[in-house]
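Chains shown are a subset, placed as in the full complex.
Chain lettering (A, B, C and D) follows the sequence in which the chains are written, and residue indices restart at 1 in each chain.
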Amino acid sequence: MTDSVLHFDRVAIELGGRQILSPVELTVKRGEFVCVIGPSGCGKTTLLRAAAGFVTPSGGSVRRKGAPITGPSREVAFVFQDYGRALLPWRTVQANVSLALEAANVPAAERPARIAHVLRTVGLQAHAQKFPAQLSGGMQQRVQIARCLAQRPDVMLMDEPFGALDAMTRETLQDELARLVREEGLTVMFVTHDLEEALYLGDRVIALRSNPTPELPSLAALIDVPLPQPRDQLSTKEHPEFLRLRRELYHYLGH
Amino acid sequence: MKNTHRTLTAVGNASGSVLVLGAFIALWWMASTSGWVNRAFLPTPQATLQSLLQGLAGGELGAYTWATLTRMFSGWVLASALGIALGALIGSSGRAREWIAPTLEFIRPLPASAVMPLAIALFGLSGGMVLAVVAFGAMWPVLLATLHGLANVHRQLREVSRSLELSHLDFVLKIGLPNAMPDILAGMRLSMTVSLIVSVVGEMIASQPGLGQAILLAARSFQASELFAGIVLLGAMGFASNVVLALAERSLLRWQRP
Amino acid sequence: MKSLAFPALLIGALEVWARTTGQGSDAIAPPSAALRAFWGAAMDGSLFQATAFTLGTAALGLLIGALGGLLLGTLLGLSRRAARLGFLSVEVARPIPSVALIPLAMLVFGFGLRMELSVVAFACLWPMLVLTQAAVQQVEPRLLEVSRALELTAWQRFAWIIGPAIVPRLFVALRLGVAIALVVAVTVEIAANPHGMGYAMMIAQQSLDPALMLAWLVWIGVVGYLINASALALQHRVARAMGEQVA
Amino acid sequence: QSTTKIVFGYTAVTDFASVFVAAENGYFKKRALDVELKFIPINSTIPAAVQADSLQIGGPTPSVFLQSVDGGLDHVVVAGAGVTSKTITGFGLVARAGSGIRKAQDCVGKKIGVPGLGAFLHVTFRAWLKSQGVDYTKVNFVEAAFPQHGDLLRGGSVDAVVSADPFMSRITDTGVGYVASYYSTFLPENQPTIIHVARRDWVAKNPAAAKSFREAVQEAAAFMNQPKNDAAVRAAIGKYIKLPPEVIAKVQISPPGPVVTEKQLTYWVDLMKDQGMLKTVPDVARLIAK
């Protein structure tokens, strides 16, 4: 399994004395796009945090490229759900993005061009000089995404990254993300509440369940999405397979 | 149009501020002239002003003020640098915390007035010794603020730094200290005052020329108006230096209330 | 153990210095002699009496100063207008060294508790004010909006939102305040008030007993250290009760 | 007859011996005075304490007293403690070994430590310099407490100190310095070194108590003047000034001067005016309680 980028090896997690995730077994391959869905509070964020090395599983282990994860790495970017708190309030938009470049010791001369580029990608070129407190919620979220893109990671762990974005901005960023995965072999784990988004972006979708028991483990379903690549906002979403999968997922989620 | 409006409000605020101070001075005037407090200890504002002008005209008071000002300022710069550096060291390294924090906590409550005789015995009666005591006495607000700011970086920012694999130093420089900045600046404002106060105490005890000695001699010879002239000068000095600091603070903390 | 390394080194150096170069000094004695002197003071009870007076005054003075500072600081932190109006007066009064007020306090109150209290309270007022003001200005603006949306009264806003939000920073202020209160109390006792630890130290100095003087000095440090340690412990307890959101 | 309660403030000098003796021998009690002796570390705080009624009577030096009067305090002299004497060699100018200071002229341009700027030793030392034809403004005075004198001389921070026993003899014993001049022996005799003062309104309200206090001190002075009582006097001093016994046994005791005259005060007024320490000229006659 040389192309396994992330491997969840019977990962179980306890928080505050409660079992949040019962053993999860999952392998994510290079260039794969895995979407995670599930009810509020079921442990999606927790799963991603384990993949990033922020929490240590109480059982099992997470491996990246075969080696057990001991802590966060710069090759793994994390887009936090709570975007407001993930930015440095004392740095402007561009300086916030710059942080990722500084961390990677990118020479100062190269930074402006790279910053400008990612800011254009997320549509914030006009707001480079603003402080986070001067931005709308969706703009803050995009700054965070820009920082993660600037990091040029191998793996992106994205926790509801497009949650605060309007439909149009969201679609633009979805397509941009899909392009990066295709062209640069980026591996993505992507938490979302939007079933259509999960199906549109994912090669696979995993559904988690709240309050797992040995009989009903965390991993409620693991669905392959055999839709053709590259996908397209209009045709893909009208594809019969898309509609079928959407209905299927809808039922998994308790309807 | 907008600019004139802004200037007008600024003038309004300044005059309001002056009015409040004026009210306090009026209170002082009433207390001293009505004889609630003996004139030998609380002179009238007029007498104070007169002593102030006389002292300044004589040139002596001006020289003292300058001496104290330079002592305070260099002590403050030293104290701030020392406070931030030690605070960053202790706040970010468990080992440093184990080795030196308890010693510092032990030294902290020692009054300058009690330490000074010891310092004089060990290091002699010199301006450098006083400066060291000033720097040492005034660094605590900055040190504690730095510690607090480092300890209270929001969990998520910590995780951002971990996921970017920022080096320990980078974390301190780029996240820890900026996060502590509002606290550090408040600490530095305090530190400036403490530095002035310890300078004055130092001048009193270690017999260095300056406002402290002038105040001490005035107090000892029951020249209340001269004592208060010194105090007024100290107040003016503290005020002037704090205005500068407040301006710096406003531009450094622009992000807080944009 | 490691925490004792530096003090041990210092004490060792002082012992050597006092027994060689510094022999015959009237200001410094070897720490070993100081320990003996300390034992004597502890046995005859003067230690505890003086400590109790100084600590009691410092605590009470701190309480008064802290309450004033908290009140004024909150006011100045919340209202920009109040901050602007008060700025001049606060900044002019703040740098007045409390020692310069000792003669005045002495005249108004004479020797004893009240004069020391007034000076300690004055000295503690300003740091508490500045730090409270800074802390209030850093309260999450969103929470202040919540309090406005719920039309909380000024008191409710303070008790439910601002108070708890500034608790972590108040502990910093408290730890500073404790040291300042102690320092000022001892200074007042050294300079004028014939009570407490500072006075005891002065007596030791004037009766040519540098060992006892050093013992007092170290004892003041120890007392301050213990108080600080208990303030830290309290801080951790409070933090835990508040959901551990403070470090 | 009801007793009057008096809190009396003293400092750690032997000039207060007459008060100690009066307290020990019951001279106060027999005059219906209940005197509580309170040790005050710093002499110059005494007038304020008297003004605040923390002390009813206190013993400042004449210079402190006159400056407090100059500053506006309405205090009067009730009695006197010690006076100067040519026989006293208990204080003087101590120079650092190797400094070469021998006479007044040598002090010019030097750094000299005094226990208090503007205090007794400083004023009298300047008076001596002047009497020797030396311009004292050319001497660099710094303030340093007695116990530090030895260390400062050793460390070279100062060239000489104006010190007093027992500190003086400790310095000479260790060889750090030598006595350049017992300058006090050049000063006029029988000038007060410490005087007992009280608030004018207190004296007006308690004229009998003020008078009794003076009489008690006078009786004690008479007791002290008898050489056979030396041991008892030293015991009384040892009780109120916590000095090592060997120091008490050796220390020189200033002769008592229980009654302060206008002439004596005038000496001080002139001295201080000469050194620019007074703003106004006090009416000496009004300053002494009858």
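The rule we apply is simple: a contact is a pair of C-beta atoms (placed from the backbone, for glycine too) under 8 Å apart; a residue touches a chain by one contact, two chains touch by 3 or more.
What you see is a predicted model, and the numbers here were worked out from it, not measured in a lab.
Visitor: List, for each labelled chain kind, its number of copies in the complete complex.
Guide: Every kind of chain, counted over the complete complex, yields A x2, B x1, C x1, D x1.
Note that only the chains that are shown with their structure count from here on.
Visitor: Using the touch definition from the top, how many steps at minimum link chain C to chain D?
Guide: Minimal hop count between chain C and chain D: 1.
Visitor: Any idea whether A-B or B-C has more C-beta pairs in contact?
Guide: Contact tally favours B-C.
Visitor: Taking each chain's centre as its mean C-alpha position, how far apart are chain B and chain C in Å?
Guide: 16
Visitor: Mind checking the centre-to-centre distance between chain A and chain C? Centres are C-alpha means, answer in whole Å.
Guide: About 50 Å separates the centre of chain A from that of chain C.
Visitor: Provide the C-alpha centroid distance between chain A and chain D, rounded to the nearest whole angstrom.
Guide: 85
Visitor: By the touch rule stated above, which residues of chain C touch at least two different other chains?
Guide: Correct list: 22, 25, 27-28, 103, 107-108, 190-191, 205.
Visitor: Could you tell me which residues belong to chain B and also touch two or more other chains?
Guide: Residues 38, 40-41, 117, 120-121, 219, 256-257.
Visitor: Assign the assembly's chain-to-chain touch graph to one of these shapes: line, ring, star, complete, other.
Guide: Its topology fits none of the listed shapes; call it other.
Visitor: Give every touching pair of chains, nothing left out.
Guide: Pairs of chains that touch one another: A-B, B-C, B-D, C-D.
Visitor: Can you name the residues of chain D that touch chain C in the complex?
Guide: By the definition above, chain D touches chain C via 12, 38-42, 45, 48-49, 51-55, 145-151, 154, 166-167, 170, 173-174, 176, 241-244, 247.
Visitor: Mind pulling up the chain D residues that touch chain B in the complex?
Guide: Residue positions touching the partner: 44, 47-48, 51, 64, 67-68, 70-73, 113, 116-119, 142-145, 147-148, 151-152, 155-158, 277, 279.
Visitor: How about chain C: which of its residues touch chain B in the complex?
Guide: Residue list for chain C touching chain B: 2-7, 10, 17, 22, 25, 27-28, 81, 84-89, 91-100, 102-104, 107-108, 126-127, 130-131, 133-134, 137-138, 141, 168-169, 172, 175-176, 178-179, 182-184, 186-187, 190-191, 198, 201, 205, 214, 217, 220-225, 227-229, 246-247.
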